[in-house]
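The structure that follows is given in the form of structure tokens.
FYI, not all chains are in this one, though none of them got moved.
Going by the order they are written in, the chains are A, B and C; count residues from 1 in each one.
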Amino acid sequence: MMPRSAFDLRLPEPLIASTVAGALAEDLGLAGDVTTDAVIAPEAIASGVFAARKPGIVAGLQVAAATFRHLDPEVRFDVLVPDGGTVEPGKIIARVSGNARALLTAERVALNFLGRLSGIATLTRRYVDAVAGTRAQIVDTRKTTPGLRAFEKYAVRAGGGMNHRIGLFDAVLIKDNHIAVAGGVGPAVAAARARVGHMVKIEVEVDTLDQLSEALQHRIDAVLLDNMTPDQLAEAVRIVAGRAITEASGGVNLDTVRAIAEAGVDLISVGALTHSATVLDIGLDIEVGTMA
Amino acid sequence: MMPRSAFDLRLPEPLIASTVAGALAEDLGLAGDVTTDAVIAPEAIASGVFAARKPGIVAGLQVAAATFRHLDPEVRFDVLVPDGGTVEPGKIIARVSGNARALLTAERVALNFLGRLSGIATLTRRYVDAVAGTRAQIVDTRKTTPGLRAFEKYAVRAGGGMNHRIGLFDAVLIKDNHIAVAGGVGPAVAAARARVGHMVKIEVEVDTLDQLSEALQHRIDAVLLDNMTPDQLAEAVRIVAGRAITEASGGVNLDTVRAIAEAGVDLISVGALTHSATVLDIGLDIEVGTMA
Amino acid sequence: MMPRSAFDLRLPEPLIASTVAGALAEDLGLAGDVTTDAVIAPEAIASGVFAARKPGIVAGLQVAAATFRHLDPEVRFDVLVPDGGTVEPGKIIARVSGNARALLTAERVALNFLGRLSGIATLTRRYVDAVAGTRAQIVDTRKTTPGLRAFEKYAVRAGGGMNHRIGLFDAVLIKDNHIAVAGGVGPAVAAARARVGHMVKIEVEVDTLDQLSEALQHRIDAVLLDNMTPDQLAEAVRIVAGRAITEASGGVNLDTVRAIAEAGVDLISVGALTHSATVLDIGLDIEVGTMA
């Protein structure tokens, strides 16, 4: 039996390529890296070392490597600590070597990807560790940075979390407005069931135990228990009794997540994983050869 | 004489349009919002209220409005607190009304933009307030989210900060590697000066006062004083004596920024503005009409 | 309780817009409609009638309308028989009126969309009708035209079918190769379960009843019964006993589908819906005003 390594679900290479191209275009504009081009000879070579400056979890090395290679396919990128690995300050994560202009020009964009994704992985791991020993898994939300959803959901996996639905298109999540307009949970679930395919799961958001009981009268795959106290959650889990996946949401932070997990829910969704992670401080020290 | 309002420098509408289109495509995929389309009638209408849940500075309303209008150009969006305005919890920021499907489907993407940009504006304002009364301006860096640089730099302006260079292309910033390869500050500045146009400014990064003295022997527009103590910065400002713009960088946080500012520098650049801002919590309450 | 109308799941408007733009660019090239521009005055107006020439089911009117409006937003398009409606030869489906050049230039592209999607809806309806009264639903596959998957899956819904997974990304389908490499169904399911989120369903493809029994020992959402006879399928349904959704696949055509359905499976997936539908013959008669 293989160990769980959720981040085996890699980012599609074509998606990396187009996102990296956009990020470099943003930084290069029409004129490119005028400082480096003015000072560094085209044929100069260089090498660099990525090292952690803070403890955390690494994520995004595949993207960082692609950034350098977009400017020069010959750049060599050697990974020492793979995505999902733990680092302490000073730990060398990867080495990069090749054309000096490519290294200096891509440096900031590569670090922007790597620091941001590692920051998400690091925060995710803190939540995952906080619920260790419970049955609860930490899952993300759609509260991601526009344009980077696939990347940020990958980083959550690298940190040991799991992914909620990708977007509006791959699963049904019936919320208060849908229920109100449909005239109750039943009609809302029926409306969805009649329209979506058999591979699409349906989850219903409930705010109260009464709503929960009503929801469970219909065939649903998961129930989102919104803004409940640990005691309410425990009662909800008892009511559900395995008939649906239970997800806690709302008011989750590192202080509250353990108690929520101990209420026995299957999942805890945490918007903060992606909307409030800060960058993991990773440095890149580059050494260059001769002048232009 | 008009009051300073740096965020008058708006985001170009075509840039907003393409970024919003990408963000919605990411969330809609090929199948769209299957929940809403299954439950909400095509002709249903709705209205919603954006309200702050935490104190902060608003930024991104133009982008949020464009998100709804991308799905339905008839959506009405009324701003009550404009970008740059201060909000307290409960304060209503904007109202939106129109087609219910458009409102429910665009809700999360609009909030992702608005929360993130307002988070940056809010953090920026904290730094700006921290240096109030000094000559120092707070400026951003290139440590931005890939794909959103223009948006995040706009948010910094909305928070009262100023922008450093946009990318690698619009200004010269000579760093240690460039100096080492060129054989000194002088040759590096000369190499840049010989190649870039008269509208491009040149800034040099120095780590020591000796380097500073050397740098000042050449015609430079600004000097980046990296990782210096307030005492060193004060000495540096004295040495520069108005011959260049002085920028402090490195080790800047809300605890240290005041002392740095009081050293007399013109600018303090803060990577955290964009790489470590968390989202400002803004909610959108939507009320919908009849069912599909 | 609302009637089932699966095609309420509309195509996202932005997706229609970009696909229509691509289709028109393909037909217009750099020079546009040289015939029409040479002969028809810019200000001439025209009107047209879409009429069925064969019996069938309509799908794609939203796309056809968008095609004309891409060339002139003022074009009026009135639907008489909505998507999903049945038509007999001579039946008027829609009327279009507006700028004559826009109508003549967009005519073929609009018909290419409409005829193709209506052809899929029509073929789907024949399969749906063939299994009427059984519990079986007709579902599509990933055997779609490159670039038009969302459109073709929409047409399947318009014909009364349901959609299988959209692509490789929104559901797990474990096939023979995956099972062989994993060392059995169990390890393969475990590997998937450990990596995908709680909103992702898992289906396993089996060729024999022995494989089926093994598969059922694991927590799976659906089972694809590949290339089985109706007798084998009936036995399989008995074995499954409601523990998973049952899907028949392989060797399905209009001659065999009824017997397969009567075996009691939940779903029958039919590649032919999209890979072997022929166009539904729909004509557009346009009348124009004065010459250029």
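Throughout what follows, a contact is a pair of C-beta atoms (placed from the backbone, for glycine too) under 8 Å apart; a residue touches a chain by one contact, two chains touch by 3 or more.
Predicted, not measured: the structure shown is a model, and the values here were computed from it.
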Complete complex - number of sequence copies, 3 represented: 6
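Note that in this section only the chains that are shown with their structure count from here on.
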Inter-chain centre distance, chain A versus chain C - centres from mean C-alpha coordinates, in Å: 32
Whole-Å gap between the CA centroids of chain A and chain B: 22
Separation of mean Cα positions, chain C and chain B [Å, integer]: 44
Touching two or more other chains - residues of chain B: 28-32, 34, 37-38, 291-292
Residues of chain C defined as touching chain A within the complex: 1-2, 4-6, 8-9, 137, 139, 157, 162-166, 169-171, 187, 190-191, 194-201, 203, 221-222, 245, 247, 266-267
Chain C to chain B touching residues, read off their complex: 2, 8-15, 149-150, 153, 163, 166-167
List of chain B residues in touch with chain C within their complex: 21, 24-25, 28-32, 34, 37-38, 42, 70-71, 291-292
